[in-house]
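After this line comes chain A, so read on.
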Amino acid sequence: MSIIKLENISYSYGTTDVLQNFNLEFEANNLTCLLGDSGCGKTTILRLIAGLEIPQKGNIIIDNKIVTETGKSIISPEKREIGFVFQDLGLWPHFTVYKNIAFGLEEQKAKDIKIKVSEILEFFGIENQAGKYPHQLSGGQKQLVAIARSLVLKPKILLMDEPLANLDVKLKHKILSYIKNIKEQFKITILYVTHDHKEAFAISDKIIVLNKGKIEAQGNVEEIKSSDNEFVKYFLEY
Partner candidate 1 sequence: MKKNILNISIYVAIIFFIILPVIYTIFSVFFGDSSFLENIKLLDKNTFLLLAKSLLLAFTVASFTTFFGTILALLLYKTKIHLSNFLKLVLLIPLFISPYILAVAYKDFFFLVFGNSNLISSFFGVILVLTLVFTPLSILIIGSALSNINSQIEESGLILTSFNRVIYKIVLPLIKPALISSFILVFIFSLSEFSVPAFFGVKVFTTEIFSRFSAFYNHSLAILQSLFLIIICVSLLLADRKYLSKASFLAIGNKGTKNNLYKLKNPIISNLFLIIWLIISVALPFIVLFIQAFSDGTTNFFKALELLIPTFASSFFLAFIGAIIIVFVGFIVANYSVKYKKTDWVLLIVFAIPSTIYGISLIKFYNQPSLNFIYSGYAIIIIGYVGKFSFISAKIIENALKQIPKSLDEAAQIASISNSSRIRKILIPLILPALFASFIISFIFSIGELGITIMLYPPGTEIMPIKVFTIMANAPQSLTSSMTLIVFSVSLLMISGFYFVFKIIKRRR
Partner candidate 2 sequence: MRKLILISIIALFVSCNNSQKEVIVYTSVDQIFSEPILKDFEKETGIKIKTVFDTEETKSTGVLNRLIAEKDNPQCDVFWSGDPIRTIVLKNKGITTAYKLEIAKDINSVFKDKDNEWTGFSARARVLIYNKDSMNKEDIPKSIFDLTKPEYKGRFAIANPLFGTTTFHFAAIFTALGDEKAKQFLADLKQNNVLIATSNGDVKKRVVSGEIACGLTDTDDANEAINEGANVGIVFLDQESGFGSLIMPNAVCMIKNSPNKENAKVLIDYLLSKETEAKLAKSCAQMPLHKGVEIPENIPSLDNIIPMRIDYNKTSVKLEEIQDYLKNWVE
């Protein structure tokens, strides 16, 4: 069952056509990986789904609701029940870890906020960092805070844009296992963007290989590994 549908999406940035008549569906409760080089449009797809960009043509449907129609945003980003982990994390430097995470909850009762934030901090094992500021954290800790923040409102969909880009191998493994865990614990659909096929193979239920705004191949890990597609084979060599 598709929870996200992109229908005939065309999106250009300046004079560059990033996507043209692009169609794609994502299944619910899956961890789908968008794999490809820089500039292939994978980040753009995430941003379109989040509502941070509006396509010139096409519709986006989330959970059977039209969220974006040709040229118009029908439902604004904060109402789409989506979590987003940005490539640069986007942590707010003037808030502590606690406040970074609590910020999305501010319209709820103080008691509830405390409970929810503590839960999430515990889940990621960063309770001790609650009072620190982002610049006082290590790379891995920052990453976890960013992910925690995106989950605190219990969204249906989690979008992750190259979340492991700046981490060492050990940390990557640790966080990848967290991500796998998240899917189970939170019953959530995850879209994961990366250019590293090893990451993709480690956690994905489904992989979509993109090249210059076109889908080269889609399938599960085995199917991709054994794909005949020239681009995919070339891509996997590195």
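How were these picked? Simply put, all candidates are chains of the complex that A comes from, given by their letters.
Couple of notes before you dig in:
By definition in this document, a residue touches a chain if its C-beta (ideal position, glycine included) is under 8 Å from a C-beta of that chain, and two chains touch if they have at least 3 such contacts; residues count from 1.
Because the structure is a prediction, the values reported are computed rather than measured.
Set chain A beside the options 1 or 2, and in this complex the one it touches turns out to be 1. Those residues of chain A that touch candidate 1 in the complex are listed here as 50, 52, 76-78, 82-84, 86-94, 103-104, 106, 133, 135, 149-150, 153.
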